[in-house]
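Encoded as structure tokens, the structure appears first; notes follow it.
One protein chain is absent from this view; the other protein chains keep their places.
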Amino acid sequence: MKMNRRQILMLMPAAAIAWESILAGTPEEAPNYKMSEHWWSMLIDISKCIGCGNCVRACAAENKVPAGHFRTWVERYHVDDENMTEPQVISPNGGFDGFPAATEDTGKYFYVPKLCNQCADSPCTQVCPVGATFISPDGVVMVDRKYCLGCAYCVQACPYGCRYIHPELEVADKCDLCYHRITKGLTTACCENCPTGARQLADLKDPKDPIHEFLRTHNVQVLKPQMATGAKVFYNDLDGSVR
Amino acid sequence: MSSFKNTGHLFRFAGLFVLAFLIFLGVRGFVVPKSFGQYGHYRGNAIVDDAARPMFYAGHQACETCHADIAATKASGAHAHVNCEACHGPQAIHALADDPTAHIPVKPDSATLCIRCHAKTLAKPKNFPQVDGDHSQGMACITCHTNPHSPAMDTAAKGGAK
Partner (left out) sequence: MNGVEGFMYPNEIALQWSVLIVLYPYITGLVAGAFILASLVRIFRVEAVRPTYRLALLTALSFLLVAPLPLQFHLGHPERSFEMYFTPHSTSAMAMFGYVYLWYLMAVLVFELWLDYRAEIVQRAQSTKGLLGLLYKAMTLGNYNISHEALELDEKIGWIVTLIGIPSAFMLHGYVGFIFGSIKANPWWSSPLMPIVFIFSAMVSGIAAVMLIYMATTKMRGLKIDVACVDAIAMYLFYTFIIDFALESLDLIHRIYEADESFRSLDFMVHTKLYIPHIVIQILLGTLTPLVLLAITQLVKLPERLRKRLYVIAGSLIMIGVFAMRWNVVIGGQLFSKSFLGYTTYKMHLISKEGLLVSAGLMLLPLAILYVLVRILPPWHEGENQVLAEGAK
């Protein structure tokens, strides 16, 4: 069988997984993506984020995100000890061009990368009138571009502001955890391009995923837990002022 | 049954309803996509559509199959966990091409690239290496940090920068 370079490379990530399985003595678990074997999530380590905006740019390039809209973005918080509940937040162009230098040497600063929380009880899929947005069997909240009406009800229902109406396609759009990548054994564009490892794609159904150890040993939080959306993007070291 | 004698018009109205309903069912069977309901209340093939989108970032695994030497250099340095495309940009066009030499990536300009991460600001974690504007005195970063894949100071070029 003769394969060209492209085919070999396309197969390569799958082969890497296969190799891991072979090493682990379980070659039958190899390739061929099965949805029932995954439950995707993401881990974000606030203490590692430097606000470079690489994730925002990578996401925009990988997913052709229209200018002014964001599947992922980064916010910079400035919290003063005198007013813990009223943080000053900026996110110029979603952090796409990075952030201006912080000058006020009071309180604390930190960056909060945001993306769709891939909620297990997602309010956005609940309100979709036609079933154009849904939770896939492997736990990714997706939009069916061929079926969406563009009514924007889901945009209203998302407590995190993760959705937008695509100005050209006129359908709802949002982060789908780079589904075209993760089903081929790659990580998301944002995780691939995060220079500090502040973002890690995680598979909650994979017992070998380091996320399990991390969740057991760290103070991890989700955004707006009072919304009870079953959010699956976990934040390490999240400050209480973040909303 | 005399009580039914005067209900003819009502049955006609009801008949309209039934007719409309039957037409509705007929059209519905024809219009609803075949894969709708395969996994839940949505078009099952939407998942296939989504998974089939084109990639722009090849992933460091693809880079490392050919550029094993650079991967080795990187592995021992401060940039060990910085993936290739984080600096070089999306390279699927290069890495997944039948002839990668047809799409040679443009070398990033260190004068603008490095500060995206290393510009000094109070907002960054304190332990992260940061430099302010005076640091390079206008020189490009690679003047001193000659190997960006393992950016330790090149002692031979030690001069201007602190």
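As written, the chains take the letters A and B, and residue 1 is the first residue of each chain.
Basically, contacts are C-beta pairs under 8 Å (C-beta built on N, C-alpha and C of every residue); 3 or more make two chains touch, one makes a residue touch a chain.
The structure displayed is predicted, hence computed values, not measured ones.
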Options A:61, A:152 or A:204, residue touching the unrepresented chain: A:152
For chain A, which residues reach the chain that was dropped from this view? 68-70, 73, 75, 87-91, 93-94, 114, 123, 126-132, 147-153, 155-165, 169-171, 227, 243
On chain B, where is the contact patch with the chain that was removed from view? 5-10, 12-13, 16-17, 20, 24, 27-28, 31-32, 36, 41
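Here, only the chains that are shown with their structure count from here on.
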Distance from the CA centroid of chain A to that of chain B, rounded to the nearest Å? 10
Taking the touch rule as given, give the residues of chain A at its contact with chain B in the complex, in rising order. 4-6, 9-10, 12-13, 16, 35, 47-54, 58, 61-63, 76, 78, 98-99, 101-105, 109-111, 131-137, 142, 144-147, 176, 179-181, 183-184, 186-187, 189, 192-197
Spell out the part of chain B that touches chain A in their complex, as residue ranges. 33, 36, 39-43, 46-47, 49-62, 65, 79, 81-83, 85-86, 89-90, 95-98, 100, 116-117, 119-125, 128
